[in-house]
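Just passing along the structure, written as structure tokens.
Here the complex is missing one protein chain, while the rest keep their positions.
Going in written order, the chains are labelled A and B, and every chain counts its residues from 1.
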Amino acid sequence: MKRLLGVALGVLTAIGGFLDIGDLVTNAVVGSRFGLNLAWVVVVGVVGICLFAQMSGRVAAVSGRATFEIIRERLGPRTAGANLVASFLINLLTLTAEVGGIALALQLASSVEPRLWIPVAGLAVWLVIWRAKFSILENVTGLLGLTLVVFAVALFLLGPDWSELADQALSPTVPGDEGHAVYWYYAIALFGAAMTPYEVFFFSSGAREEKWTVKDLSQSRLNVLVGFPLGGILSVAIAACAAVVFLPASVEVSSLSQIVLPVALAGGKLALAVVIVGIVAATFGAALETGLSSGYTLAQYLGWSWGKFRRPAQAARFHLTMIIALLVAVAVLMTSVDPIKVTEFSVVFSAVALPLTYLPILLVANDPEYMGKHVNGRVTNALALVYLVVILAASLAAIPLMIATGAGS
Amino acid sequence: MILSDLLDAPVRAASGDLLGYVVDVRLVLDGPLDGGILVTPRVHGLLVSPRTGTSFLGYERTDVRSPALLARWLRWRHRGTFLVRWSDVAAVGGDVTLAQDYRRWSPTFPETVHQHPTT
Partner (left out) sequence: MSPRVRRTALPYDVDEDLPREPTPAGRVLDARLHLLDRQTLDVDDVPVACVDDLEVRTASGSGDVTSGASPAYVTALLSGPVLGTRLFGGRPPASRLHRILWRNVADVGTTVRLGVRGEDLDVLWVERWVRDHVVGRIPGGRHDPQ
């Protein structure tokens, strides 16, 4: 019974942990402009993150090495350093977006100006990182994030034309009023939102935090292979809600209040309250993950002591890094940048930086020195090589498409 | 000297011909015991490849053959890599110059004991 509970908890937190502000915003924007014509990208992204998280979790559990230690060991200090700079900045961008997302959600709930909420949100994120145990932090935010299931419920209540949605999802086309370049730009954004590098940094470092061993491998595989696809289904539900409400009216989603509007239309005040709780939890959880990831990446590259299982004083530089990252995020948000815009950029840059994180994990997952008999099997490697090509293509195409389309506008 | 004085340094024959670059330094643990637990590593030789870059992945030296396409490509990129013994090194500091009658050895790692203990 206890084991069953553990399995359920793991899967549920994986669903909640999959969704963050990047998924919310990108799926809603894409839904409002393209309907479900890009839903296939979510499938590609979910399979990719399953493969990637499963490999990095296995490497962490078997060899005891977290992702950025591996990146430096394999790529050497220069290439790994370039990856560190890029990953750290993208992570900071994502952290900024998540903290901004918390503030926006709290604004929806309270009508208090977000700039008053931003320092509060930043302080709350820091307090949890500083004082709460890793397992509590992971489970509570994961479970609260599950309330985003309300998007799927709302979709049913909206009573959409299912055959039209299915048609868009199964035989995708570029809608008449959108260009091909814009279509592919948003494809990359969706891919980046599903396969953000920070999820892998957090996932593999979390395996160390919770002292995983080979025995935990089957549980972790189950969490990933069941939890992430269910999270992906929620992503599609968010896009579908936006498609039903906004696509016929040709309204492009550009604010959080628009993202939750379909839920409010379908389920009234109660549903709105639930979805706000879900967004606060999902963005708060992701802010914790990105905040921790800023510490993990730098500490692992430089060989510092790190981890929440230690007292802050025993991982001093790790904690100082996270404090500085949070201060920067709050300071950036106080300049009144739009967190939704920050989010849109962060998911695209995530796709740009992905290959340098993906390749070393793939190589080490094949190295018996680290993995013993738990090296990748043939099927995993075949799929992993296909994804290497996909990831490289997305990475190379992202910036040119961003310039060509004026970031999708 | 620090090791990065050697790494990536151009390697020349006594005649001055460029042979490649130092991609790694092979150490053997058979030096004196210096009051510690392990004996001191002795510099045994230099691994010289026509190419710098990506050789630190080590595919030309180990038995790792997967993922097959990547492994084959990396191995092919570093064909021509050889090991030269430290005693065949005539001068270091800037470029590395080899002795007149230097000998090339296979770069293959001599043992497969580097396996994770869980096997």
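Operating definition for what follows: contacts are C-beta pairs under 8 Å (C-beta built on N, C-alpha and C of every residue); 3 or more make two chains touch, one makes a residue touch a chain.
Keep in mind that this is a model prediction, so the values were computed, not measured.
Visitor: Would you list the chains present here that the left-out chain is in contact with?
Guide: If we consider the entire complex, the absent chain touches A, B.
Visitor: Taking the full complex into account, find the residue in A:Arg33, A:Arg58 or A:His319 that is in contact with the omitted chain.
Guide: Hidden-chain contact among the options goes to A:His319.
Visitor: Consider the whole complex, including the chain that is not shown, and state which of A:Ser110, A:Ser257 or A:Ser305 touches that chain.
Guide: Only one listed residue reaches the unshown chain, and that is A:Ser305.
Visitor: Could you pull out which residues of subunit B are in touch with the chain that's been left out?
Guide: 1-4, 6-7, 10, 13, 17-21, 23-32, 34-44, 47, 50-53, 56, 58, 61, 79-80, 82-83, 85-93, 99, 104-111, 113-114, 116-117
Visitor: Under the stated touch rule, tell me which residues of subunit A contact the chain that is not displayed.
Guide: Touching the chain left out of view, subunit A contributes residues 63-65, 69, 72-73, 76-78, 80-81, 130-134, 299-306, 308-309, 311-314, 316-317, 319-320, 369-370.
Please note the rule applied: only the chains that are shown with their structure count from here on.
Visitor: Taking the touch rule as given, give the residues of subunit A at its contact with subunit B in the complex, in rising order.
Guide: Of all residues in subunit A, those touching subunit B are 62-63, 74-76, 214, 362-363, 366-376, 381, 384-385, 388.
Visitor: Please give the residue numbers of subunit B that touch subunit A in the complex, ascending.
Guide: Per the touch definition, subunit B meets subunit A at residues 56-57, 64, 66-71, 114-119.
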